[in-house]
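Only one protein chain is missing from this complex, and each of the others stays in its spot.
Let's turn to subunit A:
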Amino acid sequence: MMTVTGVGVALPGADSATALATASRPGDSVEPAAVLGKKGLRYKDRATQLGLCAAQRVLTDAGLLADGELTVDGTRTAVLVSSNLGNVDTVCRVVQTIADEGTHGVSPMDTPNASSNIIASEIAIRWGLKGPNLMLCNGPASGLDAIRWGTALLRSGRADHVVVVGVEPDNEIARRLVGGPLADGAAAVVLERAEAAEARGATVRAVIGAHTRGLDVAGTIAELAEVESEPAAWYAPAAAAPALSQGLPVHDLAAVWGELSGALGVVQCAAAVGALDAGADGPMWLVAGTDSDDGVATLVLRPPVPAGARPAAV
């Protein structure tokens, strides 16, 4: 059984799962220096800084980090980051600098920063997380893809703890590419097998149920319905709503936060866990992507199972 054992949130005005679950509009923008301290932030782009904020919070929330030290084996801890825009501002700025000033204008510091895996690797470096380290830029479904891939790493025994971060920065270049403002924030979850969570005394916040991926919303949720009990709530884009069962709450997080792009699936998970923490009914069915996108991913989050009432291994 795969579980969620921690949530980290760094969205404008929301710094926890609870705040995320109850927010109705963005607040003040995230100040990474206030979360992480100023040291080492100077050459890092906005997406990396936001990702680090969410990562620090999720590691702390899950109990993987205490007093600045890891409480688990860093070599068995994976980092998965989902971001479609990521460091595109750095990449474009470097190209522009070359065009404006010639090659001498480019700072050597920009070479790693223009590398697409910068967010995931910076998170690994900061806390010594030496397990598998991946960056997904997989379109609107990317966030849920990252969660699903996290569970695959746990299943295949390639990691014991997986930190999944979804992040999108808001900047002029990113806006131009997506045609509007982005959420400028990040969310993160820690995934572990139930046994691993139990062994270290961690609190299970949600259980990961079935997940599907396909071409359209109707098809992917029909597949879920074959194996999962009816949802108590939806987390889905507004454009997916017509395909969802009616009469249930539909949380369209982009309506609250603006374009979430590659962060969406992870922010959905974080918000759903926040709602479950507050006693909301489950399961929550999450949908990222719509029929007009390249693909649709779904995931079911169930409430934690009380001790002694666990079903056989899923």
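Definition applied: a residue touches a chain if its C-beta (ideal position, glycine included) is under 8 Å from a C-beta of that chain, and two chains touch if they have at least 3 such contacts; residues count from 1.
By our rule, contacts and distances are computed from a predicted model.
**Student:** Among "3-oxoacyl-ACP synthase", "GGDEF domain-containing protein", "Nitrite/sulfite reductase" or "Phosphate ABC transporter permease", go ahead and choose the protein name stored in UniProt for the chain not displayed.
**Tutor:** The record for the missing subunit names the protein "3-oxoacyl-ACP synthase".
**Student:** Which listed residue, A:G8, A:P26, A:G51 or A:P132, touches the chain dropped from view?
**Tutor:** A:P132
**Student:** By the contact criterion defined above, which parts of subunit A meet the unshown chain? Give residue numbers in ascending order.
**Tutor:** 74-75, 79, 84, 86, 91-92, 94-96, 98-100, 102-103, 106-108, 110-112, 114-118, 120-122, 124-125, 127-139, 142, 145, 149, 152, 155-158, 176-177, 210, 213-215, 294-295, 313-314
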